[in-house]
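As you look at this complex, bear in mind that one protein chain is not there, while each of the others sits in place.
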Amino acid sequence: MIEFLQMLYDYVNYLGAVALFIIGLHTVVTHSNLIKRIMGINIMGTAVFYFFIAIGNVTGGLPPILTDTPGEYINPLPSVLILTGIVVVVSITVYSLSLVIRIYETYGTIDQDEIAKINERENADD
Amino acid sequence: MIEQLPILNLLVLLSTALVIPLFKKRTFNMTLWFGFFTLFFVFISSIVLTYHVYVHGAFYYHLGGHAPFLGIELLIDGFATFFTTFVLGLLILIYSYSAGDATEGISEKEYGRYYILLFILLFAMLGIIYTNDLFNIYVFMEILSITTCSIISIKRKKENYTSAFRYVMLNEVGSLSFLFGVALIYMITGFTNIGLVADALPDVWALYPANIILAVGFMVIGIGIKAAIFPFHVWLPDAHASAPSSSSAILSGIVIKVYALIFVKMLFRLYGVDLLTELNIPIILTVTASVGMVLGSMFAMAQKDIKRMLGYSSVAQMGYIVLGISLFSYLGLRAAFFHITSHALLKSALFLSVGAIIYKQKERRINHYDGIGKLMPLSMGVFTIAALGMIGIPITSGFISKYNLGLAALDANQTILIGVLVFSGLLNAMYYLPIIIQAFLKEPKTPVYMIKLEKIPLTMMLPIAILGLAILTLGIYPNLVMNLIDLAVESLGF
Amino acid sequence: MDDIIVKSITRIIIPFVQLYGIFIILHGHVSPGGGFSGGALFGTSLILYTLIFGVDKAQKKFSHRVSEIAESGGILIYLSIGVIGIFTAGYFLSNKAAGFPLGEAGSLLSGGMIPLLMIGVGIKVASTMVTLFHTLIMEERL
Amino acid sequence: MRKWALRILFFMLFMLMSYSVLQMPGDIGLDSPAYNEATHHYIEESLGETGAINIIASILTDYRAFDTLGETIVLFTSIIAVISILRPSAKPEEEEAPTDG
Partner (left out) sequence: MGIVNLIIVVLLIVCALAIEKMKDLLGAVIVFSIYSLLMSVLWLVLKTPDVALTEAAIGAGITSILFIAIIGRTERFEK
């Protein structure tokens, strides 16, 4: 039991990232509110980035900026990939937010289910 | 000098997109000609590249001159050059069409932006085909997903906003799943270069199987969503139906094919046949492809809007491509590649001719197409050729690809797949033939005010006619591209 | 907001935030930070200006034309520095091989093309953030 | 009902992934497979090859500068997309009532 808990403690970063990923995915899939779904995408994104950072981590390591301090540096590559990733997710967020504004202006709601209802009603009228 | 051509292609496309907003007065014609020259230059240079690769073999381009395990690497081989040339050639046709019909729902102020997005889209597609680095694929995939969504939503209608929103959400889930897969791969190999990862995987497979299984799952699902492979196709019909016609042709004809190409690249370059066979991926893919082929056609039959029908038909046709890939054999891959080219031509021809009809008649409902063949003989004629190709009638390119698929299935001893192919062809016939019959045999309902034969700008007519000819040419002389396809298949390690 | 205190404090703070943003962009190669974070900080200062003084005033300072030029210009700087590499070293985006002076480690003028690229990225990110904010909060009007 | 089914499904997915995660290389540090010769090369040689003491900056804008280019293009695309959606169109367009297809 202690060993298992110790193992969980060792893997806390990976497990946390996985949990956040699942929570984000759940938010995207189940919620009908569009802004909530965008938040879900953001949570998923940070979870993946967190996973990357956890891969690059070295216990007791130094930040990857060369100094005279003795010690091992952490793996710099994941951080670089993440810097790119963060900006990408922000761009997607901004784009979807602008879509939300337009959807609100044309439909008067930002709820996926209500939008589907409105669409159905209009198609029935044709 | 020839080694610089791939990067030059990318840079030329990119700078075109960047320079368009700098024009003080964005006149439509100027943008158009400027873009056309760019496309023409890139097309010529990619033909030169194809020839070079055909004669001298594949080569690598190391960005910044760094070794592949440090930096990013482009791989220019038969696979990349053939498909870039093909994509560019098709895009020139669609571009010329869009010069006449970009008006469909796009306001005049947006023309410039539409072409900026188009060039960035092309940049991303070329980049994604050239690159040999997993993370670079992710970055290009994101560029591709934003541009595809925005060329849908640039048409300011409300259904465009909702379908673009659904598309962007699913796309992002797909991209992040792919990135998670990349993380899992990076965790055990320490590389993002596809070649190096592929070398390392067999050793790692024994140590950390959980990583690889999860990574395969995430990556297949991620790209599956983007390529609209069967269970993940929900976004496609809405998105493709609501976009402007030229965009629909690009989305349905080219973009999902590019994702299919990444799918191929990932399966065969990254994981390799042995590992995937051990994970039973071929069987899973075969089953989903067969189900997708049948169900996609069935959904298509139920549609009243012609563009939605074409969208569902794309889902079914992606099934054919995945079926060819899932056989994991030389013949299967060859058939899949031929179907990618042939379906890109067919679907573009269908969307463009339907676009011409919508441009003229402002009508998208199928049951209002009575007698349209008499009013617009050329558009409807090309529509007929392409529809016959979809069904798989001889002398069209669709027949050759189905024939090749059948051969590949026989070669793999899976005779049941032939039954599925024939059944799916019958289903195709059931929804394409009525339109043709209706268009040519019935009398037009409202002939009074448009009795004149079609009067459509030459820039729109010419691409449609060329596409129709190309379909027939490929149907009669398939060997025109077969050599290049063989080269492409061989470059994947068969 | 018409509060005089808020306005004066913002007037004092904004130059410092912008200076800090520029500092982070220029010191990207010797300390944490770089084009993205610095550009985002610089953009945030302009967003603050917009929040306090209103969109109209902010748009006078940062018009559509300026933002268009800054956006394309940032990437074009990046590209043109990369293209130098093609001519001198044979590879796009080469640094040392292309003959950029590496300088003394740890000083501001080191790293060859790295600070130059960071400046391009910083311009791009800052202008993008501001333009996005303006576009998103602006009510539709003619 | 559907809500709970989905919750259970996601929980099972979580358990599955956690189970797999526990079999992954956990030795965070110098022995982990990701800390390979490429990492050592970045740490030891980057100063000589790029002249920047911030390794992240040297990878970001030298070794993998093409990714950064791609990323600025993502930003560029997103802003073009946002403007194309939100910026008011020309005056005559505006007076037209939104038409339905």
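Brief remarks on what is shown
In order of appearance the chains are A, B, C and D, and numbering begins at 1 in each one.
The working rule: a residue touches a chain if its C-beta (ideal position, glycine included) is under 8 Å from a C-beta of that chain, and two chains touch if they have at least 3 such contacts.
All figures in this text were calculated on a predicted structure; none of them were measured in a lab.
Contact with the omitted chain, checked across D:43, D:56, D:69 or D:85, is made by D:56. Residues touching the missing chain, restricted to subunit C, are 24, 32-34, 36-37, 40-41, 43-44, 47, 129, 132-133, 136-137 (touch as defined at the top). For subunit A, the residues touching the chain absent from view are 9, 12-13, 15-16, 19-20, 23-24, 26-27, 31-33, 35-36, 38-40, 42-43, 46, 49-50, 53-54, 56-65, 74, 79, 82-83, 86-87, 90, 93-94, 97, 100-101, 104, 109-111, 114.
Assume only the chains that are shown with their structure count from here on.
Contact tally for A-C versus C-D: the pair with more C-beta pairs in contact is C-D. Between the CA-based centres of subunit C and subunit D the separation comes to 21 Å, rounded to the whole angstrom. Per-chain CA centroids place subunit A at a distance of 28 Å from subunit B.
Subunit B and subunit C have CA centres that are 37 Å apart.
Residues of subunit D found to touch two or more other chains are 17, 21, 24, 32, 34-35, 38-39, 42, 47, 53-54, 56, 60, 62, 64-68, 70-71, 73-78, 81-83, 85-86, 98, 100. Taken residue by residue, subunit A touches two or more other chains at 21, 25, 55, 65-66, 77-78, 81, 83-84, 87-88, 91-92, 94-95, 98-99, 101-102, 106, whereas all remaining positions touch fewer. Interchain contacts join each chain to each other chain, per the touch definition above.
Contacts from subunit C toward subunit A in the complex involve residues 30-32, 34, 36, 105, 125, 132, 135-136, 140. Against subunit D, the residues of subunit B that register as touching in their complex are 14, 17-18, 21, 63-64, 66, 69-72, 107-110, 113-114, 116-117, 120, 123, 127, 135-136, 139-140, 142-143, 146-147, 149-150, 153-154, 156-159, 161, 184, 186-191, 204, 207-211, 213-214, 364.
Taken in their complex, subunit C has these residues touching subunit D: 28-32, 34-35, 71-72, 74-75, 78-79, 82, 92-93, 95-96, 102-103, 105-106, 110-114, 117-118, 120-121, 124-125, 128, 131-132, 135-136, 138, 140-142.
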